[in-house]
Structure formats: structure tokens, C-alpha cells
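A single protein chain has been omitted from the complex, and every remaining protein chain is retained in its original position.
Letters A and B mark the chains in the order given here, with residues in each chain numbered from 1 onward.
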Amino acid sequence: MGNYITTVAVNIAVFSLLALSLNIIIGYAGQSMMGHAAFFGIGAYTAAILTNKGISFWLALLASLIVSGALGAILGIISLRLRDDFLAITTIGINFVMVALFQNMKFFGGSLGMAVKPLTMFGKKATPMHFLIMLLILIFLVCMLIRKMNSSWFGLALASLRGDEGAAQSFGVNTNQYKILAFIIGTSIAGLTGGVYAHRMTFIFSSSFAFIVSISIISMVVVGGVGTIRGPLVGAILLGAAPELLRFADDYRMILYGGVIVLMMRFQPQGLLGENSFLMNKFNQYINPLLKRKGGEFNA
Amino acid sequence: MLLQQILNGIMIGSVYALTAMGATLIYGILRILDIANAGAYVAGAYFGWFIYLKTGNLVLAFLFSMMITGLIGVLIHRFIYAPILSKPRILPIVPLVASVGLFTLTGDLARLIAGPGTKAYNVDFGVDVINIGKLTVVPAWILIIVLTALLFTVLWLVLNKTKLGLAWRATAEDADIAKAVGINTNSAMALSYILGYGFAAAAGIMVGILYNSITPALGEVPSYKMLSIIVLGGLGSPVGTVIAGLFIGMVETMLSAYNLTFIPKDSVAFIVLILVLLIKPSGLISKTNNI
Partner (left out) sequence: MREIVKVEGLKMYFGGLKAIDNLDMSIYEHETLGIIGPNGAGKTTLFNTICGVYKPTGGKVIFNGQEVQGSPPYEIARKGIARTFQISKPLHDLTILDNVIAASGIHEYTGIRSFFKKSHTKEVLEKVHAILELVGLSHIADKKAREVSLGYLRRLEIARVLATDPQLIMLDEPCAGLSNYAINEITELILKLKSQGKTIVLIEHNLPITMKVCDRILVLNYGQKIAEGTPEEVQHNKKVIEAYLGEEDED
């Protein structure tokens, strides 16, 4: 694979993980999280600071996961007190405040950003390919995790919480507990991704974790399809590859981006591949019967 | 000097309040957070700049820019938000995401049409500064404070003394009941957008004049600061918005005047917001729809 393609693929893989993890919070648990990039950043800076101090990469990754997850738990606890709109705004606020901290505190390298000790693998400096493989394994694991979640009582608890908190409580769901758990799972995966990302980039800037990045992640989830596994993956691939494919039309990139989001929300808020979307309905109508006839069960 | 800073704070705060007022009016009726309001602010600044460039008449620039932007707001509501809101909501954030898309779109359209660079906003007031005792006043400040006060008076009159305003208040109170008793909720929505986007446009022009420049990125800071202001103001409460706008303007000015900024001034609004929400989860002024 060419270096350029690997680079793009790594980028898409990073965003796939971010979109999958955000989807746990907004798609499955129904919580209005608008600041996912902050937790991505928390993970990135945690891992970077630790490996720069000489701690091993793997331990640093674990720390990224734990630190982001712990801060995510705090956000989860805060969210219990806030209604939906306020939660959206608060998470936007947290994103801005985190970026301001990254940018202004010496501890985080300040406005110049922060160099990260390059990762060595098998005695050599890790290549983009190494990172790609690592990320693909993570994506696979996260997808399995979500599948497992969806077939468990945990998944039903989140679905109930998303559907109607009052109803959920009436049949024994401690909605507060599950909200916090959803935040922890989503943010810790984002943190882990940040840890990998920091070492892939070997240099991190606060701007990589800005609110606009959160918006990109949200767009991937909603363009692909909320509350599914395929949705965030497809969203990340489409929106991650689009800027590259649209290089020729660089000037119109953000316009297209904005336009696509508005049109999606207007006409297909469930996403391209979400449940009951135009494409999925066609798929179920024409292609699924064919697959079924051959004995293959489609399950994505 | 304290008085100077207070004046400064009032001026900045008025602009904030004016920018956020649109979002408040829209939230009051539609219960959505319309970040695209900051797009109206950018669009308004550019329309105003263009009209002033062509005519040299500031009054015309304000009037036409506010009208055009307000009308665009009505169209956006009619063709984008209304259909989104009429469908069962997949996620609570769908309208918010749509508004972020719209906001991105406006900023970039401004860049494509007017060019990426900074445009100078040279408005000649005849004098550069006015000195009143030890107080230094820039004419633009007077313009901003007076015009904001004027616009808020108009808003107050419209909301409290006209039939349309009554419709707005009734719809904000309870849209279903308002509809049931025959109030034209559509006209209340249109009013929200005309006034809301119009006010944002005026705020955009004012900021352009104040800093003598506009860029396509003009809306970025207001887009989120506006959100914290409308929440602090109690979501949907016009009076609360004015108070919260002035409050944030004042806090920011004081912090930077006395070098208390360990954190950038633009995140002050959010820090205040997060603190307030932690202490009082329903916002500073929780009684909504209270004119």
C-alpha cells in the first residue's frame, strides 16, 4: 500500500473508532454528547505525557483509557442533573475549555503543541502500517464489544433509557447508572484512540481536538446511521475519504460538508444506512431476500 | 480605570446580548438550539459591509442587512427546520447538527463569495475619540449601546404591545395550547426568525465597525458563546438573555483588564456556564418565557 493511502486509511480508522464510540453515547444511550473530541484529546495528551516520561506505550494506552473514562464518568454524573439541551451545551463547553487548557498550559506543551516520543515496534520505529493494523484490530474489538452489548440486557437497558427514562425505570432500569456507564465506555474508547493517535502523529496540537472535530465525528455517526455498527464505519469512510477525493475541489470542501449535513438531517436523519433509511429499505427489499435464499444470513 | 472598564463591559455585553437574542427567540418557540444564528451574524456583517460600500449610508446598511438576513431566516425555518421538527425525532440533537451544518455553510459561502481575506469596515464618524473627563469613548461604542437599547426597546414593544408579540408569548408558553385556541403559531415562528436573524445581522455589523474588520471566521466565537449566554439567561427568556449577555461581557472585560486571565477570555463564558449549571441545573434565571 502506498504511503499516502496508508496515511488516509489510518485517519479513517481513527475516526471510525471515534464514531463507533460516540455512537454508544448518542446512538445507543441517546445522550446529547457534543464534545467527544475533548476525550480524544485527553487520551492523546495522557499517553503522550506518559511515554515522554519513559513509561511504556502499552501502559500509557491503558492510562489514556482510564483517564478519559474517569473524566467521562464525571461528565456522566454531571449529565444526570442536566436536561438534554443543557447537556449538549455543557459538552460543547467542555470541549472548548479542554482545548483552551491544552493550548494555554505549559504542561500540555502550550500553543506550540507537544512532541511525542516515537513508538518503536520490533526494534524499529513504528510505521503507519503498524498503526493501521493496530487500529484495525481495535476497530474489530470495538465492533465485537458493541455486538455483544446489543445482544445483552445491557443493550436493552440503553435502548430503554434512550426510548423513555420513565418507562425504563418502571421496569427496573437504574437509568442513572446506565447513563454513566455509557459515558464511561464511549469516552474511554475515545481516549484509547487518542493514545494511539498521539503516537502515530508524534506531534499533537490542541486544534486536533477542537469542537469542529467533535462535529466531524457527530456528522460521521449521523450520516452513516445512528444506533448501528455499520453506520459510523460507513460514515467515517465516506467523510474521511471525501476530503481526499475532493482535493480537486478544495475550495468547496466545507460547503459540501455543511451541505451534506443539512440535507441529511433534513431528508434522512436516521443516516444513509440507519434503520428505515432509504438505502436500507431498498436493501431489505431486494438484496436481503437473495442472500437469505442462498442460506446466508445478513447481519451487520 | 473602573468606569472605563464598566463602559467597555456594557458595550461588549450589549453585542453579546444582541447576538444571542435570536437564539433565545428561536429557542422560546421551537425549543431548538440554533447555532446557525451565528451564521446570520456573519451574513449580516457581509451584507452590511457591501451595502455601506455601495451607498455610504450606514442606516441603509443596517436596515437592509437586517431585512435580508431576517428573510433568509424565515426561509431557513420554512424549508429546513420546520420539516425536521415535524418528523419524529431520531435523536434530540438532529436540529442542532443541522444548524451546525448551516453555520459551516454560511461561513464558507462568505469566504467563497467575498474572498477569504479581511475586509475593512471603515465607517467615518467624524471624530476618532470623545473624551469626557478621564473617560475615553469611541463613537462606535455610542452607536452600539444606543442602537442595542433601541432594538431591545423595539423588541419589548413588539413582544408586549402587539398581537404578534402576544402570539409569540403564547406559543412560547405552550405551543399546543396556543394552537388549540387559534393563535397563529406560524407567524410567531416567522417573527422569531425575522427578529432573531435581523438582530444577529445588526450585531455582526456592529462588531465589524467596532474592530474595523470582518472575516469569514467572524462567527466562530459567537457561535458557541451565544449558547452559553442563552442558557445562562434561562433558555427562552429575552430579559434573561440581556442580563446574561451583559454579565458575560462584564466578566470578560474585568478579567482581562485586571490581568486575571489564566484562561483565554473566550472560554470564560463556558466556565461560568458550567459552574452555574453545576450549582443550578436549570440555568441562572430558570423561569422561561418571562418577558
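Just so it is clear, contacts are C-beta pairs under 8 Å (C-beta built on N, C-alpha and C of every residue); 3 or more make two chains touch, one makes a residue touch a chain.
Since this is a predicted model, take the numbers as computed values, not measurements.
Checked against the full complex, the candidates A:V116, A:L181, A:I217 or A:M280 give a single residue touching the omitted chain, namely A:L181. Although one chain is not drawn, the whole complex shows that of A:A38, A:A157, A:I261 or A:M280 it is A:A157 that touches it. Although one chain is not displayed, its contacts with subunit A can still be listed: residues 148-149, 151-157, 159-160, 162-164, 166-175, 177-178, 181, 227, 275.
Note that only the chains that are shown with their structure count from here on.
Centre-to-centre, using mean CA coordinates, subunit A is 32 Å away from subunit B.
For subunit B in complex with subunit A, the residues that touch the partner chain are 27, 31, 33, 80, 83-84, 87, 89-98, 100-105, 107-109, 112, 224, 227-228, 231, 235, 262-264, 266-267, 270-271, 273-274, 277-278, 281, 283.
For subunit A in complex with subunit B, the touching residues are 26-27, 30, 32, 34, 78, 81-86, 88-90, 92-94, 96-97, 100-101, 103-104, 211, 215, 218-219, 222, 226, 251-252, 254-255, 257-262, 265-266, 269-270, 274.
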